[in-house]
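Just one protein chain is left out here, and the rest sit where they should.
Presenting chain A:
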């Protein structure tokens, strides 16, 4: 205590506290830049990331020889030729025919009926050795995330099921699912499995979604998608197993759909690119094209998507089939649930990762930046009040205003859920961004403006802090895009007012996300992202829309409101020596 006391006395002697308060705006800016640089520049550098490893010893990927080869290829082609005839048939007919094949193999089949999202056929292969309490899912949607007919995938799933049924070693049931699409339909099946389906096969441990469009026998490389909804990731062990097996079979792995030309880039920029792509995929999971693993999020199911990419490559479809085969063998070995390895990680290459402890500071920095901005405004606001120009009842008024902003935001989120009209939303946002151009002068306004901003920034900081462990990518993304807001000032200067207006425009949740999506995501052009955010909630239960609307939007509205106020006098000067003296006395 004595030491602390001494330090505190020393600090007050030197006036550090005032310097700190003065420096707050700069510190906030500095924190934000640190956050950005930490993730993008520091983490991909040598020594900051680790090499992946299989943490759970029982998994033993690729330790057993994979036999899905030779004549299994003939059978696979046989199934594929028959499925090819069904491409244009209605889903009912496809399901009936496929159910016949599956029952012939020995599965129990049932169809999950969903009038809104499409029916899903599924079959349960009861493991002869298991106690029937656990299951592994092999899913092959009829159409993949890009809307292509998943011919190879469905044929492969059928052939693999037949192949699996000949093995006596399974300790977990195998459930094979054929859904209409990998998004809402598969999600609906997964939800029904946990609520209302009569035919069940125990709790699902893992899910592998197969995506092999077209009738080509050969492909070039394998793409793995793993980012689930709401920041959920499969256990790193499962991703490692998939990567390990794929590379063991000689195939190249591309994570998160990185282009073929860039996936082999193991240099600094390559790693940076993969890292940022991974963060982007996580933040936009459910909003951009879904390949199927998202459907299993939230049920403690570890799921990944395996996609065969390119045609005419050196690898044949049975090589691709050996990946799920070996994965199932690995998962089958598990005596426990997946728990050994990381659930929070970022991958910068198929075999390099950073764990949560390493990357979390990036989002914490943004959170800290908003705290500092909030504190800055708090001190400025209380200064105005103590200097006698404001009444204390104004504080109550400010809080009421912030609550009104919060309510408005909630109303916006609900209205959009009912009437998904991004054009109106964007127009209103643009109009609101013009607010600083028409200032209103009020004697107390400057204090209230500071108070309102202070509350908003502290609120945003709380939102980001609580989000950053659960959904790091989203917290980081919102922090990054909302960050310029802290530069909005209350001013009478018309040039600065235009700058304020532009900053508001840039940090509006909807405009910013649209701009971001249009720059970085080729398949989310125009206002698609708004539409998808809403449909992701409706179809998949993805919270991103509400985080944006209730976390970010009220802050933006209150900052917009506060920027209307301008001071009728110069801002109080912190440098005045009398101030310092009076506070020193207090101490």
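Everything below uses one rule, namely that a residue touches a chain if its C-beta (ideal position, glycine included) is under 8 Å from a C-beta of that chain, and two chains touch if they have at least 3 such contacts; residues count from 1.
Note that in this section contacts and distances are computed from a predicted model.
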Name of the absent chain as recorded in UniProt (options "Prenyltransferase alpha-alpha toroid domain-containing protein", "Transmembrane protein 9", "Translation protein SH3-like domain-containing protein" or "LADA_0B01904g1_1"): "LADA_0B01904g1_1"
Omitted-chain contact residue, chosen from A:126, A:248, A:487 or A:531: A:126
Residue among A:234, A:298, A:350 or A:509 that touches the chain left out of view: A:298
Residue numbers in chain A that touch the chain omitted from display: 1, 9, 67-72, 74-75, 77-82, 104, 106, 108, 126, 128, 131-134, 162, 166-168, 194-200, 202-203, 298-300, 334-337, 339, 587
